[in-house]
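Left out: one protein chain. Kept in place: all the others.
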Amino acid sequence: MGKRVAAFGEVMMRLQAPGYDLLSQASTLGYSFSGTGVNVISALARFGHDGYLVTRLPDNPLGDAAAANLRKLGIAQRLVVRGGSSIGMYFLENGFGARPSRVTYTNRLESSFNTAPEDAYDFDGIAEQLDAVHFCGITLAMNDMTRSHMLRFAEAMKARGGLVAFDCNYRPSLWGEDGYGRAKPYYEQMLKLADIVMLNEKDALHILGMPARRTTREEQLEELVPEVASRYGISAAAGTHRSVNGDNTHGLRGYLYKDGSFRYSDTLTFAVYDRIGAGDAYASGILHGELSGFEPERTVRYAAAAAMLAHTTAGDTPMASEREIVRAMTQTSGDVER
Amino acid sequence: MGKRVAAFGEVMMRLQAPGYDLLSQASTLGYSFSGTGVNVISALARFGHDGYLVTRLPDNPLGDAAAANLRKLGIAQRLVVRGGSSIGMYFLENGFGARPSRVTYTNRLESSFNTAPEDAYDFDGIAEQLDAVHFCGITLAMNDMTRSHMLRFAEAMKARGGLVAFDCNYRPSLWGEDGYGRAKPYYEQMLKLADIVMLNEKDALHILGMPARRTTREEQLEELVPEVASRYGISAAAGTHRSVNGDNTHGLRGYLYKDGSFRYSDTLTFAVYDRIGAGDAYASGILHGELSGFEPERTVRYAAAAAMLAHTTAGDTPMASEREIVRAMTQTSGDVER
Amino acid sequence: MGKRVAAFGEVMMRLQAPGYDLLSQASTLGYSFSGTGVNVISALARFGHDGYLVTRLPDNPLGDAAAANLRKLGIAQRLVVRGGSSIGMYFLENGFGARPSRVTYTNRLESSFNTAPEDAYDFDGIAEQLDAVHFCGITLAMNDMTRSHMLRFAEAMKARGGLVAFDCNYRPSLWGEDGYGRAKPYYEQMLKLADIVMLNEKDALHILGMPARRTTREEQLEELVPEVASRYGISAAAGTHRSVNGDNTHGLRGYLYKDGSFRYSDTLTFAVYDRIGAGDAYASGILHGELSGFEPERTVRYAAAAAMLAHTTAGDTPMASEREIVRAMTQTSGDVER
Amino acid sequence: MGKRVAAFGEVMMRLQAPGYDLLSQASTLGYSFSGTGVNVISALARFGHDGYLVTRLPDNPLGDAAAANLRKLGIAQRLVVRGGSSIGMYFLENGFGARPSRVTYTNRLESSFNTAPEDAYDFDGIAEQLDAVHFCGITLAMNDMTRSHMLRFAEAMKARGGLVAFDCNYRPSLWGEDGYGRAKPYYEQMLKLADIVMLNEKDALHILGMPARRTTREEQLEELVPEVASRYGISAAAGTHRSVNGDNTHGLRGYLYKDGSFRYSDTLTFAVYDRIGAGDAYASGILHGELSGFEPERTVRYAAAAAMLAHTTAGDTPMASEREIVRAMTQTSGDVER
Amino acid sequence: MGKRVAAFGEVMMRLQAPGYDLLSQASTLGYSFSGTGVNVISALARFGHDGYLVTRLPDNPLGDAAAANLRKLGIAQRLVVRGGSSIGMYFLENGFGARPSRVTYTNRLESSFNTAPEDAYDFDGIAEQLDAVHFCGITLAMNDMTRSHMLRFAEAMKARGGLVAFDCNYRPSLWGEDGYGRAKPYYEQMLKLADIVMLNEKDALHILGMPARRTTREEQLEELVPEVASRYGISAAAGTHRSVNGDNTHGLRGYLYKDGSFRYSDTLTFAVYDRIGAGDAYASGILHGELSGFEPERTVRYAAAAAMLAHTTAGDTPMASEREIVRAMTQTSGDVER
Partner (left out) sequence: MGKRVAAFGEVMMRLQAPGYDLLSQASTLGYSFSGTGVNVISALARFGHDGYLVTRLPDNPLGDAAAANLRKLGIAQRLVVRGGSSIGMYFLENGFGARPSRVTYTNRLESSFNTAPEDAYDFDGIAEQLDAVHFCGITLAMNDMTRSHMLRFAEAMKARGGLVAFDCNYRPSLWGEDGYGRAKPYYEQMLKLADIVMLNEKDALHILGMPARRTTREEQLEELVPEVASRYGISAAAGTHRSVNGDNTHGLRGYLYKDGSFRYSDTLTFAVYDRIGAGDAYASGILHGELSGFEPERTVRYAAAAAMLAHTTAGDTPMASEREIVRAMTQTSGDVER
C-alpha cells in the first residue's frame, strides 16, 4: 500500500545552542541531521511509505553519525552514497520574543553532497526502484553539478512514469545579487518536469517574474497559481500563507490547487516551539494525500495539521504519526493524555 | 497543632523526557517519585502536619531511591513497608501547544504495592497513630487485594473516630470496559466510610449513575453534590472545574460544599508549567483547611491558590508553603522578589 | 571614536537553579558574574567604547573565574584590584506565571569589594585614564568605606572634567528601617556630583522626600524630575516606567529629560525571558547616546530597545549589539533569520 | 557477500544513573535499548550483514522509542512484531573500584516479548528469509511460551538448512532454586539443534552436570568442550575466560573449538569503561568469522579484539567497525588519531 | 536496638565544578549539603540508628534546600534550629593525577551556625533525648560562641550519662598563625569530656605538644595514643593512616585503641573517586561498632571498609549500607552484580 518515495538533497548537520543562549554564551550544542529531503521522507516513512534518500555523505565519523540518525528517522540508506569528508552545517540560536532566531550556515559548498562527482549516482538504476521523488529549490542554488544531478534525476523519473514533486523553496541569501534572474531558467526546467509543486504567489512574482493585477497575497495566489500550473503543465500546486503574531503564535493556512480549483485549510493558530522544517511537514502531508488518494479537501487539512504539529516538536524533522495528525485535524487542544 | 495525617496509596516513579522531547528523540529521563498520596501528604507536611505514607516499596535500590526522595519531601517513613521488587512507573512526554502531553504507564499491576500480601499492613496499629487518612479512587481500580486493604484501613480509622478523606479520581483507562458499572459498588463502600470527599458532578453522573435535570456542569454540580452528600453521609465535598485555554493557560474554580451550602473560589486563570498533581494540591488545601478549622470561604480560596501554584513548579508534588499560598490568594503576579 | 568608560561597583556571582526549579528541587546551578557596573560596561564595550571596571575581586579561584568571565564580556581588567577571599553572591529561582522569581542574597557584606581597605584604589591615577564613570546607588547602601570610595572617585573624575553618571537604584531591603532618611544625605552628595542621573519620580518622592501635587506616575515624573535636575545641577536625567502584565509580558516606556524637555520612547510590550539587568541595559543605552552625541529622541528610543532586548537573553548582562538594537527600534518581530 | 542473520530475543530498556551515582543520589537516567540479540545483530550489521531482530515490542511510545533506536543501530525492523504494552527494563548503577556495578531488573516477565501469544510469529515465513539465527539461553529462563517460540524457530531454521547459533548464557538469578536441574532439558533441546554454541566449562559442569577430572578452568575447558560438541553434534564451540583485576582492568582470552582442535586468542588485558554486552561482542565476532569463512585462528583473534573494544564504549551494544577491530588485533594503544 | 545519636556542627553547601573542570572553565556547579556531623549521622541513620543533627540553618530558600537534602540523607530535623540568612559554602574543583583537588571556602564565619546566639539551643532538653553525640574539632576553630555551645552541649550529655565522641580534625588554615597554641586549651577541654576520640599521632604531637621518642608514624601512634587516653580519661581512640599513591589509588589502615590494646585493619588499597568525607565514614564505623557492641577487631575492620567505600561514591556523605560494608570486608572486587 505504501509507495516507494525518495528525496534528492543535502543532509545538514544542525548545531543548536541550548535554550535561548547565544553561541557566545553557551558551551554546548545539541546536534541533529536534517534537510528538506530528510524531513519530507522521514515523515512519509512514518506515514507508511518506503522512504529513501538520494544523497552523498562523508566517509568519516560525521557521515557515520548522519547515517545512524537518518536510520533512526526511518530513512532507508540503500541509495545513499559515501564519499568526501565534509557535511553542510548550520548553527541555530533560538530567538525569544522580540529577538529573532539566528541561523549561521557554514561549510555548505564544500559538503560531500555539493562536491559529488558527475557519476556519483546511478539515476537510471535509482529511478527504477521508486514511485515518486521529491526535489527542493535549495539544491538548484548550489552549483552546476548539483543542478545537473537534479535535472538528470528528474528526467530519469519522468522517463519511467514516476511522480516528480518540486518545492520551490527560494532562499535569497543563497542566490546573491540578481538571484531571481539567475535562478529563473533552472526553476523553469524543474517546473516543466514536475507533477506536484510547492509554491506560492511570491515565487510566481519574483522567480518567474509574472505580473499581478491584484494586491493582497490571497488574491495574488488565486490569480497566479493557475497560470503557473497551466504554463508548466503542473497537475497539483500547494503551499501556505504564514503570519507571525506578536505573542509567539503563528497563523497558518494551507492551499491545494488541483483540477482547476482551490481548496484551503482553516487558518490554524498555534504556539510555536521549533519553527524550522514546518514547511517540509506541509509538503509531506500533500505528498501523502496525493500518493494515498485522499480527497483534496482532506489532503489540504491533513497537510496543514501536519505543519502545525511540526511546530510543537524539537528539531527540523516532523515527528507526528498519521494518527496524531488526524486527531489534531478534529480536536482542540486538551488536557494530559493518560 | 499539626495533625497526624497519612495517605494510603501507591508510589509511582515518574520518568520524564527532557523539555518537550519525545521518548524516541531523547536519551535521558528525569525521574521523581509521586502518587496521589505522596502529593497530598507532602503538602500537608509542608503546612505543618506530621505526614505519613502507608504503602509498600520494593526492597531494592529502586525502593531505596523512592524512600530517600519521599523523606526529602517531608514524608515520614515509619509506616512504609518494604517488600517485592517492582515499582509502578509512568513515562511523561510534555506536550506543547497543539500537541498534548502523553503519559505511558508500565509495570503497574506488578508493583510492590499492588502485590502486597493480605497481612502486609497492621491497620489497627496504624490507625491508632493517626488523626486522619486520605484514600484515592485509583487504588480501587487495581485489584481485589488493594480494595480489601483500603476498606479495612478505612474501617479501622472510622472505628477509632479518625477522619476519612476520599478522592474519587476515576480513571477510565484503568477500569476498562463497563468500568463505571464495575466501579460503583466499591466507590459506594468508600463513600459511606468517608467524611470528606473530592468529587464533582461527573463522578455522580457516571460512577454513581445519578440522573441530572440540569445541563451545565455548574448547575449539575449544585444539583448532584448535595444528593451525594446526603445519600452517603458525607460532611464535606469539594472539587474543581477546569477549563483548558488555547494559549497554554488554564482556568480553575474550586468549590466546597459543607453544612448545606456551596462556597466557591474565584475562577483563577494562570499559565501552566506542570499540570500533573495539581488536583492533589487542591485536595491538600481542602484537608488543611478542614484540619485547621479555617472558615469554609478561606478553605476553598486556599485550596484553589494551592492548586494554581502547583501548576507553576516541576513535578507532580506541590512545593508551595503556606506563606506562599496565602500571598498568592491576595496578590497579582509581580516583579522579581529581592 | 569610542570613549574610555568605567564603572565602580561590586561583581556578584549569580547562581541560578535550572529551568523553573526551586533550590530544594534542583542539584545543579548555573553561574555567571554580573552587577550593575558589569552590565553597563559590558554593553558599552559591545557598542565600541573601551570599558573598564573599578572593583576588587578575591585573590582565589572564585576571583579568577570572575575575571575570566568579565574578560569574556569585553571588560578590561587593568583597573581591577585583587584581594580578600569572598565574592557577593545571589541565588536565583526563576518564577513562572503566578509564582514570582526569588532572589536570595548571601555573603554580600563580607565580599572583597565591600571590605576593600581605604587605599585599595588610586582614584586620581584611575580618573586620568577615563572619559566617564558610572556609579550605582547600591554601593551607597553597603558601608562607610564603600561610600567613601565612591565619593572620592566621583570627585576625582569631576576634578578632571570627566563625566559622572549615577543610577539611583534604591533597594529597600539593603537600607533597612528608616532607610530613606539614612540614605538621603549620601544620595544628595552623589546627585551634586553627577552629570547624568538614572531616576524616576519614586526616587524624588521617597529618597529626596520631595512632595508631589499630581497623582499618576506619569504626571509626577514630569513634575519632579525638572526640580531634581535644577536643584542638583544635573544635565540629563533618564529612567523607565514598567508594567508587569498577567501573561508573562511587560510594558516599558523610557524617558530622557534634557535641556528642559522630556523625550519618551514608545511603550514597548514584549515577552520576558530574563528580567534581571534590563534596567542596566537602559542605562547603557542612555550613556551610549550621550557619549556618542545622538539626538535625544534617538537616545531614548535606543535605550528602550536595548532594555527590551535585554529581557530576551539569559543572564543579567545585556548581549545585544548596536546593529541588533537599531533593527529592534524599527522592526516588528519576525520569522527566522537565515 | 553479507548474510541474512537474525536474533530471537527480548529488547531491554537500560536505564543508567549518570557517572558513578546511585539511584538514590541522581535525578536523571540515560536510556538505551539493548539485549543479547540486539547486541549481536547490531554488530553483524556493522560488519556488513543484513541484520534482523525477531522480537515483540509494545505498541506505545516506549515501543516506538525502542524501534527508532534499533534502527539507529542498523537493525532492520521487518520481522519485529508490535503488541502488548510493556518492555523489560534494567537499572544500572556504575560501580567504581571496590564498589561493584549494580543491576536491578524490573518488569521483565510482563514484557511484550515474554507475553507474546503462541501465534505471534510466523516462524516458517521468517526462516525462509534468513541464512542464520542467534538464540540466547536467557530466553529459555522466561516461561513455557518463550521456550516454545524458541524451539519452534530453531526447528524451522534447521528444517531449511539455516545456521543455528546458541549462547548458553545461564543466569542463576533467573532460574531460581534448583535452577540447573530445571534448565537442563531445555538446554539439551537447544544444543541438539545448534551448529555454533557459546559456552565454557562452567556450563558443561553445572547445566549439563558433566563431571571433570581436571581442576583448573583451562584444563576443564579442554576436557569438557569436546565432549559436549560430540554428544550434541555441535560443529563449533566458543567462549572466553575473564579475570577481573584490582586496577579496573580485565583480562580476557577467547577460545574456538572446531574440527577437533582448540584455537586461542592472546590474553588481552585492557581498561574497562562499560563491561555489559562484551560477551555479545565476542559472539558477534565468532559468528562473523564463521559466516565469512575466516580461518579459525583469525576468527578467535577477531572475536577477542571485538570483545575488548566493546569494553571501551558506552552502552551494551558493540560500536566497533571491522576496520577498527582489525587494527586493534595488530596495534598497541596509541596517541590521538588526527 | 538502634541508638539515638546526634551530631553538633555546621552544615556546609558544597558547590562542585563538573568533571575535572576549573571554576574558570565551567558554567554550572553541582551542589549538595554536608559537614562532618551530616556525614557521620547520615551513615549512622543508614546503619539503623535514629540520627539527629543539632545545628542552625538559615531561614530562607537555602535553608529549605539544606533541610530537604538532610531529610533525604535520613537525618531527622527535630533538633534543627532555623535563623539567620547565610550558610557556609565551599567550592570544589576536582583534581586529576598530578593536579590536586582545590577547595575554596567562602562565607563561613557569617553562617547561621557560626552566628547562632547564646540561647539558640536548649542543650539540656536536647541531651535528654539522646544516647550519644558527636563533636568535631572544626567547630572549635570558629569563634567563642561556637566553642561555648559545644562545651555546654558536651557537659549536658556527660551530666546525663550520654556518650560523647570527639573527632580532633585539626585544620591548620582555620586556626591561622600560632594555631596549635591557641587551639590546645579548647581541645583539652573536649578531650576531658570525651569517651571516644578520633585522632592520630599528629594531633598528639602538634595540638597537645607531646614529645615522641620514636620516628615512624606507626611507632609514634603506639607511643602517644595510650598517653593521650590515659591523661584525658578516654575509653576508646581511633583513627587512620593514609598514603596517597601516584596512580590515583590510596592506601588506608585504621586503628582502634581500647582497653589498653591496639587493633588494626588490613591496609586497604583502592581507587579513589571522591575523597572528601571518607574520614567521617571511618568515624561512623567506629561509632556504630561501639554503639552496637561489636568486638574491637570487627569494629576496626568495619570502619576501614566503610571508609574505603566512601571513596567510591560521589559527595562527602557515605552512602554504603551495613550489608555492603560487610560484603566489602570479605570480598575482593568483582564483576557486575545482576
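Letters A, B, C, D and E mark the chains as written, and numbering starts fresh at 1 in each.
Just so it is clear, contacts are C-beta pairs under 8 Å (C-beta built on N, C-alpha and C of every residue); 3 or more make two chains touch, one makes a residue touch a chain.
What you see is a predicted model, and the numbers here were worked out from it, not measured in a lab.
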Next on the checklist: With the missing chain put back, one of D:Leu256, D:Ile286 or D:Met308 would touch it. Which one?
Outcome noted: D:Met308
Next on the checklist: Tell me which stretches of chain E touch the chain missing from the display.
Outcome noted: 19-22, 24-25, 90, 95-103, 105, 171, 173, 242, 244, 246-248, 275-276
Next on the checklist: To test your reading of the contact rule: which positions on chain C touch the chain that is missing from view?
Outcome noted: 68-69, 71-74
Checklist entry - For chain A, which residues touch the unseen chain? => result 15, 22-24, 27-32, 60-62, 64-65, 67-69, 85-87, 89, 91, 93, 102, 104-107, 109-110
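Please note the rule applied: only the chains that are shown with their structure count from here on.
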Item to check | Third chains touching both chain E and chain A | outcome: B, C, D
Checklist outcome for this item: When centres are defined as mean Cα positions, the distance from chain B to chain D in whole Å is 45
Item to check | Gap in Å, rounded to a whole number, between the CA centres of chain E and chain B | outcome: 42
Checklist entry - Which chain C residues reach two or more other chains? => result 22, 24, 27, 102, 105, 247
